[in-house]
Structures are given as C-alpha cells and as structure tokens.
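Just below is one structure, and these are the notes that go with it.
One chain of protein is taken out of this complex; the other chains stay put.
Chain lettering (A and B) follows the sequence in which the chains are written, and residue indices restart at 1 in each chain.
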Amino acid sequence: MTAESQVTTPRLEIAGLTVRFGSRAVVTMDELALGDAEIVGLAGESGSGKSMTTLAVLGLAGTVGATVTGSIKLDGRELTGLPDRELRDIRGRRIAAIFQSPSMAFNPVFRVGHIALRALRQHGLTGSEAADRAAQAMREVLLSPDLLRRYPSQLSGGQLQRVAIALAVALRAEVLLADEPTSALDVTVQAEVLELIRELRRREGMSVLFISHDLAVVAELCDRVAVMRAGEIVEQGPVDQIMSAPRHAYTADLLRSVPTLRGRG
Amino acid sequence: MTQPMIAPQAVRPPQTGITRGQALRRRLTANPLLTIGGAFVLLIVLAAIFAPLIAPFPGDAGTATNPFAVLKAPSAAHWFGTDQVGRDILSRVLFGARVSPVIAIIVLAIACLIGIPLGVAAGFLGGWVDELIMRVTDIFLAFPPLLLALALAAVLPASLTSLTIAMAAVWWPWYVRLIRGQAASVAGRAYVEACRAAGISRLRIIFRHVLPNSFTPVLVQVSLDVGGVILTASALSFLGLGAQDPVPDWGLMVAEGQRYFTPDWWLVTFPGLAILLTAFAFNLLGDGLRDLLDPKRIFLR
Partner (left out) sequence: MAPLLEIADLQVRFGLVRAVDGVSLDIAPGPFGLGLVGESGSGKTTVGRAVLRLVPAAAGQIKFDGTDVAALRGRALRDYRRAVQIVFQDPDNTLDPRMRIGPAIAEALAAHQMVPRRQAGQRVRELLAEAGLDPDFAGRYPHQLSGGQRQRVAIARALSVQPRLLVLDEPTSALDVRAQARILELVGRLRAERRLSYLLITHNLAVVSELCEQTAVLYLGRVAESGPTAELLGAPAHPYTRALRSAVPEVDAGARSARIVLHGEPANAISPPPGCVFHPRCPLAIDRCTAEVPALRTVAPGRQVACHRAEEVLAGAEMPSGTDIPRPA
C-alpha cells in the first residue's frame, strides 16, 4: 500500500498549513499526505486543531472567522485561494465529510432523502439519476432505501451516520474527511461504521482522513497516523510503528491512557 | 454539503484569571450597549427628578394655559414650541418623564411580580400545577391585548391608576409563558438533578439555580416592552381611557397633537421622540445588562 502511494501523486497533500484566529495560530501543519485508497488517522485531544484542519481542507475555515495560509492540494490541484464557486463543486463531490453528530448534520425539517437528492442534483445529476444513485448507495451501506423517506429524528445515530456515508458514496467522492464520526455511537454500532469505512476503501478506492481522539479506533482502522498536539503534528508514520514504539513523549502518554480490556500495563 | 458543527471548545480562545474588580471595569468599558443605554436612562431619570428646576415653564405641565402663545413654532423662548393652549412643550416633555416611563416600569414590575413566580412554579413543578397555571394564562392570552386593556380601562374610572392596572393585567401572561419555558428547561439540567440528588431543598434550588438561569430572557423582554407599554398607554389615552388632560403623558400629547400635525409638526414630534428615545434606551440597557450578567462573557479577550 505505502509503496504505491510513494510513486503516485498523493490524493490530498497539505504543506505549510497555518490556520489563525487573528494573530493566534491554531493549526501549524508542516506536511500531511493522504495517498490513494489510504486511511490516515489524525489523532489528538480536543483543542489540538484537528477539527480546524478539516474545515480548512473543505475551504470552510472562513465561516468560523479563521484565516488559512499554506497549501492544500487535491490531486495536485491547489485548493486554497479558489473562488467559492469552484470550492462548492469540490465539496461533497470530490471531498466528502462526515462529522461527529450525525443528527446535527441533517436539517431536522427535511426528510433525509430530500437532503441527499438536493446534494446530488447540485452536483449535476438529474432527478431520476439522483434517486437511483441514492438508492444504490443506501444499499451499499446496508440500509434500506426506504429509510430515505424518514426524518432525521426517526433514525438512530448509527443509521444517520451511515446515510451521511451513503451520500459520500453516491457522490463518488474520492476523499472522505471523517471528523470523530463514531465518538457518539455505541461500540457495536461504531464497529459497523468502521467496517463500512474499510469497505469503502476496498471497493471504491476512497481515501480517508480519519480524525479521532480514540487511539484504539485509529489503531484498528488506519494505515498511517499523525498525532496532533496544540495545532502541530508531533509525530506521524505507519500505525503499527507509532503504536508499538512511539518516539514522542506525548504519543506515549496518550497510549498509556487508553484503557484496555485486560487492564492497563 | 451542510454546515459542519464544531464544538465551541475547538474555536474559543482560552481564558486567563484576573481580579474581579479589573474584570468588572473591563466589562463596563467593553460594553458600549450598557454604557450608552445606561447613560440615556440616567438622562431620563434626571429629567424626571429635576423637571421642576430645569423646565422653563413648570406651570405648563399643570393647569396653566397661555392663550397668547398658542401654536408657536420652536423658537428661542420655546425650544420645542407651544401646543394648542399655549403650553411650553419642552416643559411638558420634561415633566412627562415622570409619567410615561414610570407607568411603564410599574406595569412591567407588576407583570414580573405576578408572572415570574407563576412561571417558575409551572416550569419547575410541572404536573397539575403547570396545567392549572398555563390554562389560566392561556385564557388571558386568548384576548387581543389592546381590546382587553380597553375593556378593563373602560370599566374603571379614567385615571392613570386604572391605566396601569389595565395594562398590567394584559402583560403578565406573557411573562408566565416566557419564564415557564426557561424554568422547565433549567429544571431538566444535570446540575439541578445533582442538587436534587444531594438532598438540597426545592426552594433553594428554585432561588439559587432555576431563577438566576431563567432570568435573562425576562430582562431582554422587559427592555423591549418598555416602548410597547408606553405606546399602548398612549393608544388608551387617545381613546380617553387613561391619562387625562392636563397630565403631560407623552402618549396623550402625541394623541392630542395629531390634529395639528399639518402644519404644526412640533406638537407630535417632540413627545414622539421622547418615547422613541426611552424605548431605545431601555432596549440598550436591557441588552447591556444581559451581557453583563452572563458569566461566560467574563474575561473576554
């Protein structure tokens, strides 16, 4: 896997990224790359800047009043500085995102299908094409397409998260930004969503940037991991290596804090 | 894609510790709403208190009339002009500060005194208490406010007191509703449950936790309502059901001055501006107080 991504252009490449609120920098990222069909974890605690990184990649940092400098490239194409119109084409269609609270990602007054179809149509599909794609995507995430007719309040957290993923699938997004997508879910539901993400990588070749404070989840799901603290990446590398032999004291501290089924060593 | 929701912690600047006095001073200076609103309200209060001393023609606020100076435009002698019986409008506006805003404050004070306890009881205790209080409140709310005030004012002898009573009767149900929603929401929060679990008495929970946390919308509503009450009072006075001539009630002055508006615009304009300014001032003050009392705004960078 890693050998391949060394040869081809990375799907997503972040270099010299700084996200600021006024004069205060909340993210100072030297480099981070996401290869084709690769799952990279961004691990860190709250306040480490991981969510702001997601917003910056989506070009939405301005909506919370932050300024972005540096380079974010999607398939070699520079995203920072693009006009909003072009960013809107990319958002959802090429870079999809799912967030921690699935119930907050869907407008409660609309049926879930309505929101999905609107997004699909916005990216160029006709009404019937959109309906077909949506139904197909729902089946791929093991949900009945009938559920599209429900309102968000009528679906469980796990189901909503799957619908959000289905939307990314329907849009044939190449990159998925997943910001703590399973933190609010039960552990068995989490396992299913993680399996789904793995399958998306296998089947669709989707690259995933998986953001989480839960190191155990990152260890199970990701190929590589970057550990963030106070806006900076303190270390990154293949997940097995980082988890078994961390080089930075912070990473070691995080690992020591994870409760295991056998009790802590 | 829909807008992402970010936890406030991710984007909020960190806070530091400084002394209480410094914090207060900083909040006051950083809070223009409070300063400007407070300044205006102070102005109105001062006008009300010192009217007899600053008004050029204090008698005009009472029964004095001056047939030789009827409907004079604003001039050096009469800054705001004179009205249809020759009274100095500036003096009447100044004395009016003792009438209209005071009525508004009394009405709203009564509305709060009735509305807040009922609302808190309904929201916090729930059950049949809630049902009973809300049904009674709904009955009052079912009447169009102005008509209800009219009906009440009509059966009472025309005076300022009746006006006040009539309007208080119309206003209190809104406060019950307002506080009830807040109180119910606060009552369900973890810290209230923690108090119940710790065996703290219900009365103490109400006074120490529910009331302070339900209060802010009331403050804002009161500040908005000051203007509303003054205008309603003026409508009732216009219909002859409240303030009577020669009381310098601003609303009454507007109502009476309408007839002369063209071309003698000053009879309506200056009392009207006074109402506007008062409503605006209390509005700003209300917003400012709300911000001042919000603990989360301490140590704003």
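By definition in this document, a contact is a pair of C-beta atoms (placed from the backbone, for glycine too) under 8 Å apart; a residue touches a chain by one contact, two chains touch by 3 or more.
Every value quoted in this text rests on a predicted model; they were computed, and no experiment measured them.
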So which of B:Pro157, B:Gly199 or B:Pro263 would be touching the chain we can't see? B:Gly199
Of A:Leu82, A:Ala191 or A:Ala230, the residue touching the omitted chain is A:Ala191
Even though one chain is hidden, which residues of subunit B still touch it in the full complex? 9, 15, 17, 189-191, 193-201, 204, 208-209, 212-213, 295-296, 298-299
Contacts from subunit A to the absent chain lie at residues 45-46, 142, 156-159, 186-192, 194-196, 198-199, 203, 213-217, 219-221, 240, 243, 253-264
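Note that only the chains that are shown with their structure count from here on.
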Just how far, in Å, is the C-alpha centre of subunit B from the one of subunit A? 50
